[in-house]
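Every protein chain of the complex appears in place save one, which is left out.
Per-chain residue numbering starts at 1, and chain names A, B and C are given in the order in which the chains are listed.
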Amino acid sequence: MTGVLSEISAGMRQCIDECLDCHATCEATFTYCMAREGTHADRTRMLILLDCAEICSTSAGFLLRGSERHHQTCETCANVCQQCADWCERLALDPVMKQCAATCRQCAKSCEEMVKH
Amino acid sequence: MTGVLSEISAGMRQCIDECLDCHATCEATFTYCMAREGTHADRTRMLILLDCAEICSTSAGFLLRGSERHHQTCETCANVCQQCADWCERLALDPVMKQCAATCRQCAKSCEEMVKH
Amino acid sequence: MTGVLSEISAGMRQCIDECLDCHATCEATFTYCMAREGTHADRTRMLILLDCAEICSTSAGFLLRGSERHHQTCETCANVCQQCADWCERLALDPVMKQCAATCRQCAKSCEEMVKH
Partner (left out) sequence: MTGVLSEISAGMRQCIDECLDCHATCEATFTYCMAREGTHADRTRMLILLDCAEICSTSAGFLLRGSERHHQTCETCANVCQQCADWCERLALDPVMKQCAATCRQCAKSCEEMVKH
């Protein structure tokens, strides 16, 4: 994170970082699940990873534009992240899924902080 | 709209169409505003057009994936669309802005319908 | 398509429409494939539908901003659309896949036209 981003408040910058990290993690975890069989094949539910990736990117976008409407997108993002973490945790014997759940919880927490302020 | 999209329920398909139309309209209206002076130069507020374009695209994405979480994104989308329409209407002597406001209202209405069901 | 979009040249507007239609069709076709077994389970290759959906959205974005760089994104979009159509055609006994292929070819053709001009 560089230059102009250092002008943004620390709390907001952290939330942007975590949204972008969660976006990337969910996209990569989705690809990982696609290449596997068994429980991972619970495919319709697996789409939650794409939901989470997309709303995280949108949430980061609202924050990066300094939008006063970021409370609304952060709130929706926090909800979707929590649901995505719940789903990943059911597969938490796999360390990849466990880590994805942790990333989603972290992002949800950051977004919830933004909603409060 | 073709093939697989005809399998989606009529109400949902209409909402997808209107989200994608509102996305495109807000992006193009933003470009239009950027090329103009005067009241349009109310630039920080103008970013609402980018907010609206982004959440409309996300809302369409949730619907296209058949996500059960589309209620949340439709609700946020409806709110942002209404605010964007409010802003455009202040410049409604310009027919481009007036039309953008109408497109946003229409999309908001469609999203509100999705939230109810 | 409304207001400001009617100010954009007919060729460009048609390309925007076809990119957005192809984006939506590929997203919905991906969801459709996810819910099915058999050949559709050729999952790693199936990700081409997400590639195509994403580059179509980006290509539409460059056109909606009136970017002089739209030639580059249209060229990449045309290539990905052709590859996506090739893949869908191998499953063309299924009318949904056949229609998706046709939508991709149409979008590719439109993008190729933009590259020439």
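The criterion applied here is as follows: contacts are C-beta pairs under 8 Å (C-beta built on N, C-alpha and C of every residue); 3 or more make two chains touch, one makes a residue touch a chain.
Computed from a prediction, not measured in an experiment: that's the story for all the values here.
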(request) Consider the whole complex, including the chain that is not shown, and state which of C:L47, C:A92 or C:V115 touches that chain. (result) C:L47
(request) From the listed residues C:C33, C:V80 or C:C104, report the one that touches the chain absent from this view. (result) C:V80
(message) Considering the whole complex, not just the chains shown, which residues of chain C touch the missing one?
(response) 44, 47-48, 50-51, 54-55, 58, 61-62, 65-67, 69, 72-73, 75-76, 79-80, 83
(message) Please output the residues of chain A touching the missing chain, sorted low to high.
(response) 1-5, 7-8, 16, 20-21, 23-25, 27-29, 31-32, 57, 60-61, 64-66, 95-96, 98-100, 102-103
(request) Can you list, in ascending order, the chain B residues touching the missing chain? (result) 31, 34-35, 43-44, 46-47
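Note that in this section only the chains that are shown with their structure count from here on.
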(message) Taking the mean of the C-alpha atoms as each chain's centre, how many Å separate chain B from chain C?
(response) 21
(request) Go ahead and note the Å separation of the Cα centroids belonging to chain A and chain C. (result) 27
(request) Determine the centre-to-centre distance between chain A and chain B, using the mean Cα coordinates as centres, and give it in whole Å. (result) 23
(message) Multi-chain contacts only, two chains or more: what residues does chain A have there?
(response) 44, 47
